[in-house]
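Mind looking over this structure? Questions follow.
For this depiction, one protein chain was excluded, whereas all remaining protein chains were kept in their positions.
Take a look at chain A:
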Amino acid sequence: MKGLPPVVITAIVLVAGFAACAVQFPNIASTRVVGNLLTDNAFLGIVATGMTFVIISGGIDLSVGSVIGFTTVFVALAVERWGVPPLVAFVAILALSAAFGAAMGAVIHVFDLPPFIVTLAGMFLARGASFLLSTESVPITAPVYSTVSDFALRMPGGGRLTAIAIIMLAIVIGGALLLHLTRFGANVYALGGNRATAGLMGVAVGKMTVKIYMLSSLLAGIAGIVFSFYTSAGYSLSAVGVELDSIAAVVIGGTLLTGGQGSVIGTILGVLIQGMIQTYINFDGTLSSWWTKIATGVLLFAFIALQQGLVALARRPAAKHAGAAS
C-alpha cells in the first residue's frame, strides 16, 4: 500500500499514546471511552476523509468548516421554521453542498487558480451565507433527531456505538475503498504526482478536479448533518476552524501535504490521536482544553519533519535495479 511507513508511525503514536493514557487513567481503556471518542469526532472523521482526497490530489479545501456551519443552520431552519421534512432537507443540503464543491473545482480548473485562494473564497462565502440565514443558534426538536440520537449499538463493556459514529466508520471504509481500489482513486494519486503529466497520460484532469472538490464538499455536508445530530442545533458559528483540524488530521495521518501520497486509514488515525489528546485532558481535569491545540501543533511539526526526512531519503540516488538485458 502507498504511504505505508508514515501510517505505521501514526498507528504506533496512537497505540503508544493510548497505552500511556491508560497507565495513568485505567478507566480510559474502556469501550465506553472509545465509543465516545468515535461519537465526538464523527463529523471530523467524515470531513477529514474528503480532505484526504483533496490533499492527495495536490489541492486543499479551506471551505469545509464553513460548509458544515451552513449545513447545520440550513437544516435547522428547514426543519424547524420552514416545515420541510428532515429527509428532504438532508437531500437538498447535500445537493447544494455537492454543487458548491463542483463549482469550486470548476473555477480552480478553468481559471487555473490556486485551490487555496478559491476555497478561501468559498470559506467566506459559505460562512457569510449561514449568517444571512440566521445569526442565532436554532435548536432542532424534530422527532427524527431524538430517535437517531438515542440509537446505539451496545458494545461489550457498556460502550455505545452511536448512529453518527457508525455513519463515520462507514464513510471512512467507503473512502478507503474508493481511494485504493478504483480508477478514480488511482487518478487522485496521479493528479497529486504531477497534474500536467497525468493529463498527458490520459487522465481527464478537469473532470477529476471537479469531482474531487465535489466529494469534499459533499462529505462536509454529511459532516454538517452529523454535527446537527451531535448538537441538536444549527448555529452559524459552529465548526469554525474545523478545516484546519481536518488538515492537521490528514497530515498527522501521513499524507503528504504536497500531494501524491497518503491514505484514508492514516487520516482516521490522525483524527483519533487528536480525540485521544482531548480525552486525556478531560480525564486530567486540571489542564486547559487549549492543551489539545498545543499537542496537535507539536505533533504536526513532528510529522512534517518526519515526512521531509523521508522525502529527502527518497530523493537520494536510488539503488540501480538494472534489469537483466535480453
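In this section, contacts are C-beta pairs under 8 Å (C-beta built on N, C-alpha and C of every residue); 3 or more make two chains touch, one makes a residue touch a chain; residues count from 1.
Heads up, the rule we're going with is that contacts and distances are computed from a predicted model.
According to its UniProt record, the chain left out of view corresponds to "Sugar ABC transporter ATP-binding protein" among "Cytochrome c-type biogenesis protein", "MoxR family ATPase", "Sugar ABC transporter ATP-binding protein" or "Beta-ketoacyl synthase".
Screening A:Ala95, A:Leu132, A:Met201 or A:Val298 against the full complex identifies A:Met201 as the residue touching the chain left out. Remark: the omitted chain is touched by one listed residue; of A:Leu153, A:Leu181 or A:Val240 this is A:Leu181. Residues touching the missing chain, restricted to chain A, are 2, 181-183, 186-187, 189-190, 192-194, 197-203, 260-261, 314, 318, 320-326 (touch as defined at the top).
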